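Omission of a single protein chain aside, the complex is shown with its protein chains in their original locations.
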Amino acid sequence: MGLFELAAAKMLSSAAMLLFGTVLLMATAKRISTCVYLFACQSAILTAEVVAAGYVQHMREAYIIAGMVLLVKVFAIPFALLWLMKKLRTAHDVGASLSPGYSVFVMSGLIILSFAAVRLYLIELHATEVILAAAVALILNGAFLMVTRSKALMLMMGLLVLENGIFLAALVTTFGMPLIIEIGIVFDLLIGLFLMGIFVFRIRDTFDHLDVSRLRGLRG
Amino acid sequence: MIGLLLILFLSSLLFLAVFAGLAGQGRWTRAFVPGFLICSLLLGLGIAGSCFLNGRTINLDYSGHLPFALGLSMDRLSGFFLLLICGLGIPVALFSASYAEHYTRANWKWYWSLVALFILSMVLVVVASTIFAFMVGWELMTLLSAGLILIEGDGEDRRRSLFLYLVMMHAGAAAVFASFLLFVPYAPALTLAAMRAAAGSLPAHLRVVIFLLSFAGFGMKAGLVPLHFWLPKAHGIAPSPVSALMSAVMLKIAIYGFIRLTFDILGTPQIWWGYLIVVVGIVTAVLGILYALAEHTLKRLLAYSSVENIGLIFVALGLALIFEARGLPILAALSLTAALFHTLNHALFKGLLFLGAGAVKHTTGTLDIEELGGLLPRLPGIGISFLIGCAAIAGLPLLNGFVSEWLIFKSLLHGSVLEPDPAVPLLIGAVALTSALACACFVKLYGITFLGRPRSDAAKYVVAAPENMNLALVMIAAACILFGVHPGVALHPLSVLAGTMIPNPTSPPEIASISRMMPLVAAAIALLVIVVLLLRKPASRSVNTWACGLPGLTGRMQYTATSFSKPLRSVFAAVYRPERKMDLEPPDEPYFPVNISYRSVRTTSFEKTLYRPIVDGVVAVARQLRRLHTGNIQTYLLYIFLVILSLLVVLRFA
Partner (left out) sequence: MMGFVINIVQMLLLVLAAPLLRGIISKLKAWIQKRQGASVWRPYANLWKLFHKEELVPNTATLIFRSAPVVAFAATVVAAAFLPVLHPAAFLTLDGDIFLFVYLLAIGRFAMSLGALDGGSSFGGMGSSREALVAALAEAPLFLVLTALAILARTGSLSEIAAWTIRQNFFDVSTVHLLALAALAIVAVAETGRIPVDNPTTHLELTMIHEAMVLEYSGPSLALIEWSQAIKLNLLATLMIGLFAPWGMSLTVTPLGLAAALGTYALKLACLVIGLAVVESSVAKLRMYAVPDFLRVASALAILAVIFTAITKR
């Protein structure tokens, strides 16, 4: 019993670290598929976090949420993305407009920034600093990925990372949103992915590539 | 008694300057002048040693007998810097005895009398006790070194570099002088002692202004970024022994001035002073070594590396200020000791390397390292000493550079453990980057210049180096090894000196621990080397270098300095901003050009973007001012009249 509790508490505090790891690795990734795997890892860590939080807080519905996250974010979305990539048969590089080496520096800067920013609100929110900072860092880094990667699929990846951040922030500040809202968000994501998939196909069919930076030609 | 010796020392230098200028050119004179200089420097060394090691003080004041305020005083700090001047002066004099031989008669005279006066001016700065004497020495130092630069020709390029040097130095001197003058309302006289006594009564904002002015002024002389622009130009064109004096000693005089004013006279610093200095210092260090890495002229490379080392010294000085302001005297003493020891070490190995560069120039006739190669077997004495200098400046253990870098790291580590903010530990990374780049830079310098095959005839047919040159270099190399293997010799007196600058510290424990550790490590490495050498089969067979099975490997097939530094230059391209330009003629036929011209610049210095607006601004202001110059004498008289009138008005109402 004691050991489980300890492990759960440890999980809660050190998972943030692993999340940073996945995000930084995403910055260095050169292929979209690597990013997808890393996203799956990140979501798995998130699942573990939800389970740990549920255990510590004695909340039954947390397990349901965890199951859904596992199903959707660890399996469904990554599989869908990998399938998309196979179908699309376009170049696999992420289309980085900032070299991986520098991206890592910027992303670490964002992590530090999120720590600095979160500290002000800690007492109000009654949250653990590291996890809340990790959540903010995920949001910022997701946005950063969207800004610096020009492939349409990478924009999706950025969005998914950002969403993971929001999910984590909600988890630590409210210790679980109402179940129905969680379900809503997850389905939102699925629909988003679905729409994005359709778009990606349309872009590829029209332009033969997925580089959104080259959509500038549409400006007329 | 010792005061009289000091006077004797100063007047012997003065006598030598006059004598060298007037005397004939017999063999006797040629031997006498360097010999006499060495003897008088030995006298200076004795005085310096007794002040630095035994803490004797000298206080001479002739202000009463003279129309101007001339006073001389010496304590441990001036003793240490006098030790640097004389200690480096001796090998430089020895080296110059051979180096100056190729000068014409007139130049020979000028050279020696200016060198004697140059040394005299530096000594005067260090031993001055009045601001008058200090500033006279300070200005002479600049002018005399400029004169020495002119001995080796005065082409358009040199004049331009020299002009820049003089302008920057006078701006610096103005800042220094202004910082002294701010003491006037509070100190009864402009002497160091009176200023020290008055420092406590200075208002806080004035202290800040004094500090900033002195930092700018001394920093300019020391070559801190962004005020370092003149340094590689001036040090690159001076005669090599003079470059050695300028880089190894003259820059340190600026450090002396800074320590004297900030630590000794002002005291009780504020924390942000320290941070300011540390940040400027680390930027200087990193940029200095990056530019050194891209530089392929021997002396300019060394000059940029001086910029780097000055940066490191200022990092340590800034840390000392931070610790002092935080009320941690032991750590402050540690950092100050590190700064002083690095000052000493840099004087040694940079003097050695500049003299080595002089020897290379003397024997091959070129300083471009792309033309050199394979010099070690041709100049063994110089090659080995130069290797020791390179290893020392790269900070390798068993040589002196390591010990001071270790002390700097250690004070940074102390700072990181104590400081709540993470900026200080990040400095460790920056200093580590600097030292790793220095390592790469000096591998390049030594490997391309002294090893492999000669890349040109200049490097192939080398005249033997004169014995004097070998001896001068070996002397300094021996000192590098001594301070590296047994740093306690220098560290203990230096920590006593640091103790006099910072109120009530006890000697930091690091000084004893590193002094104990280095001989052990040296013994262990020496033992292992001997064992391996004894066990290894001595025989070897000389064969042709592997050339993929083809014959005819030539010197031009080796890696050059450009190719060696290429990977690092491309990584740091954001700093260097290289320019490449390829022109095809005629431009409309890219596949069948008549003429292709390709031009590449390895570095475009960032100073251009930094200084250009300033220069443009000054020129624009000057244009406006020119309107005042009508050329009509009545107008000028009107100006004078108006100025007098306005002064009267100001005096009346102020």
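Here are some notes:
Labels for the chains are A and B, by order of writing; each one numbers its residues from 1.
One rule holds for everything that comes next: a contact is a pair of C-beta atoms (placed from the backbone, for glycine too) under 8 Å apart; a residue touches a chain by one contact, two chains touch by 3 or more.
Source: prediction; values computed, not measured.
When you scan B:I525, B:M582 or B:V615 for touch with the missing chain, the hit is B:I525.
Across B:G79, B:G452 or B:P505, the single residue that touches the chain missing here is B:G452. Interface note: of B:S50, B:Q270, B:S416 or B:S456, the residue touching the hidden chain in the full complex is B:S416. Looking at chain A, the residues touching the absent chain are 6-7, 10, 14, 16-18, 20-21, 24, 28, 99-102, 104-105, 107-108, 111-112, 115, 130. In the full complex, chain B touches the hidden chain at residues 374, 376-377, 383, 387, 391, 394-398, 402, 405-406, 409-410, 413, 416-417, 419-422, 425-426, 428-433, 435-437, 439-440, 443-444, 446-448, 451-453, 509-510, 513-514, 517, 520-521, 524-525, 528-529, 532-533, 536-537, 539-547, 553, 555, 557-560, 563-568, 570-571.
Keep in mind that, in the parts below, only the chains that are shown with their structure count from here on.
Rounded to whole angstrom units, the spacing between the C-alpha centres of chain A and chain B is 53.
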